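I have a structure here, written as structure tokens, and I will follow up with some questions on it.
Note that one protein chain of the assembly has been removed; the remaining protein chains are unaltered in position.
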């Protein structure tokens, strides 16, 4: 059953810039925080130990469109949807909302990798993890 | 004459993450630093006072593709090209290179705005500024 | 009645560094987030409009001692205590705890200021605000 996962998050003072608004690069941190809260809701660790290495989800493509600014202390709804599940990657969209208004729309593609000897190697997503992602697929 | 503008920049310790690499959201800060160094090279202030308000260039769309990671103390070449000049907006591409290898390719569209009473209002880019951008247009 | 104010906060991936731990400068952001949550709990806005300017609390002195590292996804207890209320300033201590263990101890002194024409001017803290701070004073 497709459904969005929503995280609520205020804009901190440290995340504003001299124009008085949430600095654009921080939208990407917010997107990842939403993804990580989503994983936690699924009971899947973001970082998993496999053999001697560990796994992670480096981003290979990210983007964001901005429709309106938000400011210090604004409470945002960050709504994540899984839009594509590949063999080794997953693509999310995160809609930023404030007071019922769409503020921004972000997208990111992350690849399931093992890290060993400082090398990232893409891996097939384990079935147990894939099943959980596909349940949320639109 | 189309040409790229290049900024050289090391990866700081504070910009790495637990996977040992430059954290993805910081690529967007690096893109903006390159843009601002580009403006400085043109002799155009990033923030200009006009009447009572001031002008700025909020981003309306940004994106980045990642091809390889970079690490603490790596020296990056950030090569900016102006790819589109609109009436009120400009689009850049920034190529990230390390040791002659393409690491990432970013893109951002910024809109020329005045800020007054906390409102951003898009404005036509002044001719003197547009001329400098168009000289660099590919 | 002296008592501490406690905020619970996880360490985000973006806040770790290549040594795998919460990057030291982010402790200061956590301290300010705790302070701002504390103000919210008192019903006092962090930024107040007064006449044409607004007020803010710039920091004049900050410090932190570190006893043990924390890592991605660790859940921290951030315990704020008001340790001094001056005419124009307030000093806090924030204890960082993880799994019942003291991780770090921070301190910051903020001055009540108006900002007008880009100038910060220290002001006497209004009685209504001072009363709330003094109630929490140890």
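A few notes on this one:
Letters A, B and C mark the chains as written, and numbering starts fresh at 1 in each.
The definition used in the following text is that a residue touches a chain if its C-beta (ideal position, glycine included) is under 8 Å from a C-beta of that chain, and two chains touch if they have at least 3 such contacts.
None of these values were measured; they are calculated from a predicted model.
Every shown chain that the unseen chain touches in the whole complex is listed here: A, B, C.
If you put the hidden chain back, the residue from C:25, C:124 or C:137 that touches it is C:25. Looking at B:46, B:61, B:85 or B:105, the residue that reaches the missing chain in the full complex is B:46. For chain A, the residues touching the absent chain in the complete assembly are 13-14, 16-18, 20-21, 23, 25, 71-72. By the touch definition given at the top, chain B reaches the unshown chain through residues 12-14, 29, 32-33, 36, 46-47, 72-73.
Chain C meets the missing chain through residues 18-21, 24-26, 28-29, 32, 47, 56, 58-66, 69, 71, 115, 118, 120.
FYI, only the chains that are shown with their structure count from here on.
Per-chain CA centroids place chain A at a distance of 28 Å from chain C. Centroids of chain B and chain C (each the mean of its C-alpha atoms) stand 33 Å apart.
Each of the following residues of chain C touches two or more other chains: 13-14, 72.
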